[in-house]
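Presenting chain A:
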Amino acid sequence: MNIVPLAPPAAAPARLHITGLKKAFGALPVLRGVDATMPAGQVTAIVGPNGSGKTTLIKSILGLVRPDGGRILLDGRPLRPDGADRARIGYMPQAARFPENLTGREVIALLKDLRGAAAPTDETLIDAFGLEPELDKPLRTLSGGNRQRISAVLAFLFDPDLLILDEPTAGLDPVASSILKDKIRAAQDRGKTFILTSHIISEIEELADRIVFLLDGRVRFGGSIAEIMERTGQSRLERALAHLMTGKAA
Partner candidate 1 sequence: MTTLIPTATARVFQYEFSDVLRSRWVTLYALFFFGLTEGLFQFGGTGTGVLLSLLNVVLILIPLVGVVFGALYLYQAREFVELMLAQPVRRGELFAGLYAGLSLPLAGGFVLGVGVPFLLHGGGGATLAMLLAVGVLLTLVFVALAFWLAVRFEDRVRGLAVAVGLWLAGAVLYDGLVLALVAALSAYPLERPMIALTLLNPIDLGRVLLLLHFDVSALMGYTGAVFERFFGSTLGAGVSLTALGLWLIVPLGLGLRRFRRKDF
Partner candidate 2 sequence: MTSSVAADACPVCAGIAATGGGRTPGRPAGRWVVSLLALLALIGPVRAQTLVVDPAGPVASVREALAQAEPGARILVRPGIYREGALVIDRPVELVGEAGAVLDGDGTHQILTITADSVTVRGFTFRNVATSFVEDRAAVKVDEAWHVRIEGNRFEDTFFGIYLSRAAYVTVADNVLRGTRATESQSGNGIHLWYSRDVTITGNDVRGHRDGIYLEFVEDSVVEDNHSEGNHRYGLHFMFSDRCAYRRNVFRANDAGVAVMYTAHVEMTDNRFEHNWGPAAFGLLLKDITDSRVARNVFDRNTIGLYAEGSNRVDVIDNDFLANGWAVKIMADAEANRFVRNNFIANSFDVATNSRQHYSTFDGNYWDQYEGYDLDRDGVGDVPFRPVRLFTLLVERNEPALLLMRSFFVHLLDAAERVLPVLTPEALVDTHPVMHRLVR
């Protein structure tokens, strides 16, 4: 495996600013005016009960979902809808499914091709996950866990400024899980910005600097972990979130 030297930390790490984001699927409003900030170099966890709009928010940032209203600013400029800004974004979807007959290596090669030969790549996760023997098998034959690993490799592949991870550790065994978390921390140390969702509170406590708490399509709370504890008067994040969910927060 060829190891391409990593690029130095980006000079201006990505920051996202979202205002008044609205999205309805048919008659069903999912985002009712979301305001949130994801500061550069920080890990922002989007939390909330099922159906609160987490995935829709993520997909809006990615351009997979077309918002009905509101603005998403990347480093102060509106996110370009034609996909150009996605060169700076790495994405790990909730369910990792791929073209069935391609191998992992081919998918990686495809993404590299798409970016062009000049793009620096980071393939260290392949070794870390011990994926090398799996790369030449058709993806349909891989286990769910290995697919998820490939998905993580792809998210980090181009050393993006902003990483969006939707339930990244779901389906991963504890070893892989901790490898991924180490990777996230290391990247954060290099100034990368993260947006992630998770149902595992301990994981959020472990990784996140900030919380965006969504309820019924609105931001119930947005701020640092310390702030949420303070606001709710709870000592544990789980309690604090439960507190917010029952609507007692400001």
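Structure notes:
Everything below uses one rule, namely that a residue touches a chain if its C-beta (ideal position, glycine included) is under 8 Å from a C-beta of that chain, and two chains touch if they have at least 3 such contacts; residues count from 1.
Selection rule: all candidates are chains of the complex that A comes from, given by their letters.
Please read these numbers as outputs of a predicted model, since none were measured by experiment.
One chain among 1 or 2 touches chain A in this complex, and its number is 1.
On chain A, the positions that touch candidate 1 within their shared complex are 23, 25, 59, 62-66, 82-91, 93, 95-102, 106-107, 110-111, 113-116, 118-119, 154.
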